[in-house]
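Below is one structure, written out as structure tokens; comments come after it.
As you look at this complex, bear in mind that one protein chain is not there, while each of the others sits in place.
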Amino acid sequence: MTPTEFLVLTRGPLFDIAVTIFVFGIVLRLFEVLILGRKADLAAARGAEFKPGMATVMRRFVPDREKLQGSPVVTILGYLFHVGFFVCLLLFVPHIELIHSTLGISWPGLPTAMIDAVAVITMLALVGLFINRLNSKLLRFLSTFEDYFLLVVVFLTLFTGYLAFHRIVEPYPTALALHLLSVELMLVIFPFTKLMHTFTAFLGRYYNGAMYGRRGVES
Amino acid sequence: MSDHNTLGEILRERGVSRRGFLKFCTATASMMALPPTMTMAVAEALEKAPRPSVIWLSFQECTGCTESLTRSHAPTIESLIFDHVSLDYHHTLQAASGDAAEAAREEAMHAHHGKYLLVVDGSIPLGDPGFSTIAGISNLDMLKETAEGAAAIIAVGTCAAFGGLPHAAPNPTGAVSVSDIIKDKPIVNVSGCPPIPSVITGVLAHFLTFGGLPELDQYGRPMVFFGQSIHDRCYRRPFYDKGLFAETFDDEGARKGWCLYRLGCKGPMTYNACATMKWNQGTSWPIESGHGCLGCSEPDFWDAGGFYKALSIPTSDLAGAIGTGLGVGAAVGIAAGAMAHKKKTDAEHEREPLTVEQLEGES
Partner (left out) sequence: MSGTSLQRGLKAWMEEMDAPVASFFSSCVHCGICAEACLFYTETGDPKYTPIHKLEPMRRFWQQEFTLFGKLLKTVGLSKPVTDEELEEWETLVYDSCTLCGRCSMACPVGNDITYMIRKAREGFVASGHVPKGMVGAAGRAIRIGSPMGVKLSALEAQIRHIENDTGLKIPVDVEGADYMALLSSMEIMNFPEYIEALARIFKQAGVSWTLCSEAFEATNSGIQIGSKDIARQLVQRVVDGAEKLGVKYVISPECGHAYFAIRWEGPNLIGREYKFEVVHILELLDQLRAKGRLKVSEKFDERLTFHDPCQIVRKGGVLAETRNLMGMIASNFVEMEDHREHNWCCGGGGGVSSNERADELRIKVFSRKKKQLDAVAPETLVTACANCRLMLEDGLEEYHMELPVTGLTEMIAEKLVEEEK
């Protein structure tokens, strides 16, 4: 297979398959969660559900003192990683082009030098999180194969993107195809791993906030 | 064709000054990424270069490559170099035709066996030999026969180098490149549709100067010309880095000369010397004239996903994929969810109350 054929494969059929599985999985998983439903709460409410639910969705974006003191590495590197990943994903022009061509919406990108720096920070954060997982007695105990594996998969998407951008792997079609391949791997496993928290964390936070809000507590 | 034996003699005969010749040698040396100290060596080698025999075979091609080489506005030193070689067979350019033409080829093959240079443009059909024949000989046979005694082969143009347009899906003729067929000869791929004339002559000059082939990349292309991407040498690159893009061919960004990535420019995946050497004696090149790079020097560039689609856009039916995913996901999800819900409500209905007696019996 020539590099261009490899690129054509990963840009074409493989991407299709990956996106189909991704969308299929997300929808399936969301139905699996939502159809279980929630029994109506018969206890007289002290507060509302919707507003506190949404407030908790927002509030848990904000790190508090306890997280910073209790789990500083996870909190700080976790933030860097999440913000960095979404900056790279959503503000790098080639990615915006992809979204534009798929969904028809578009927005300005960031200069590539900035994306470059953010990508490096994000990758370092991931490496840090990986090392921390191995080093911390607590996290080593909690971690499963999946926890390590997903760090590697997400790292690969950034790393192959970085290689392609800087042409460290030649020729470019190979580099770009490797990047696409790593993204496709991530898309395929996404709905069936904890990566799903990208969606369900919002549901979870909402339920938490709504259930506490009903009792008059800001959670 | 001249009867003189060395390039130096030919050039002097044509009135090229020593100064002009050295200037050309400097340019050639730098083009080939040689240190300036090598200029004199190049000049000396070129001056004394013996006159090689060249056989040029054209298969499934459009003559664009030959046009690129010969259609210069004014005679250039490049064309003089080209004049210098003994072009013993080129069915577009030679005066002879029919049997006489073929006889010339055979004669050159005999006379210079093991020493002549074979230049090929066009791809070779493997499907039905009848798709392309010359004097009743299939392209495949002629290539094999002619390559046998060649010192080296230069595949000029993307068709000869990688199969090119004829090779594009669905490839009705079964077109392949020279290197797909010939495995036992040194081959240089000078890809491009067409290749830059100076690149063709540059390779010839290298051959004349050093008697061998230049350093090649993984596609068999001379590193000196194909070592860097269009994107990396593009004068519009700063706009890419700043995130300034033309959105259409006639918007303000286009007028201001912003990056053409979003209009499908394949600069990032294309390795060629256009951005530095330009075309028409350095006048301009595609991106400078406002159009994105097509990626014509890359294998399979016709099939690389559309000339006006940005490189990062998947070539397939994404909307269809999303639609399928949504539909099937919803159907399976509703079914699975309903089953899970039923399991839960069944468990509720079948429930028998737990009593403290039962607990005490156990603990």
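By written order: A and B. Residues from 1 in each chain.
Methods note: a residue touches a chain if its C-beta (ideal position, glycine included) is under 8 Å from a C-beta of that chain, and two chains touch if they have at least 3 such contacts.
This structure is a prediction, so every number in the text was calculated from the model and none was measured.
Q: Decide which residue listed in A:Phe92, A:Tyr162 or A:Tyr206 touches the omitted chain of the complex.
A: A:Tyr206
Q: Touching the left-out chain: which of A:Pro13, A:Gly47, A:Pro111 or A:Gly128?
A: Here the residue in touch with the unshown chain is A:Gly47.
Q: Touching the absent chain in the whole complex: find that residue among A:Arg29, A:His100 or A:His179.
A: Looking across A:Arg29, A:His100 or A:His179, the contact with the absent chain belongs to A:Arg29.
Q: May I ask you to list the residues on chain A that touch the chain which is not drawn?
A: Missing-chain contacts on chain A: residues 28-29, 32-39, 41-44, 46-47, 56-57, 60, 66-67, 70-71, 74-75, 78, 136-144, 147, 191-192, 194, 196-197, 200-201, 203-209, 211-212, 215-219.
Q: What residues on chain B make contact with the chain left out of this view?
A: Touch with the absent chain occurs at residues 332, 336, 340, 343-344, 347-348, 350-356, 358-363.
Methods note: only the chains that are shown with their structure count from here on.
Q: Can you work out the whole-Å distance between the CA centroids of chain A and chain B?
A: 38
Q: Using the touch definition up top, name the residues of chain B that touch chain A in the complex.
A: Of all residues in chain B, those touching chain A are 162, 217-219, 229, 232, 240-243, 245, 261-262, 268-269, 271, 298-301, 303-305, 309-322, 324-326, 328-330, 332-334, 336-338, 340-341, 344.
Q: Of all residues in chain A, which touch chain B in the complex?
A: Interface residues on chain A, with respect to chain B: 2-5, 7-8, 11-13, 15-17, 19-32, 34-37, 93-95, 97-98, 101-102, 108-113, 167, 170-173, 176.
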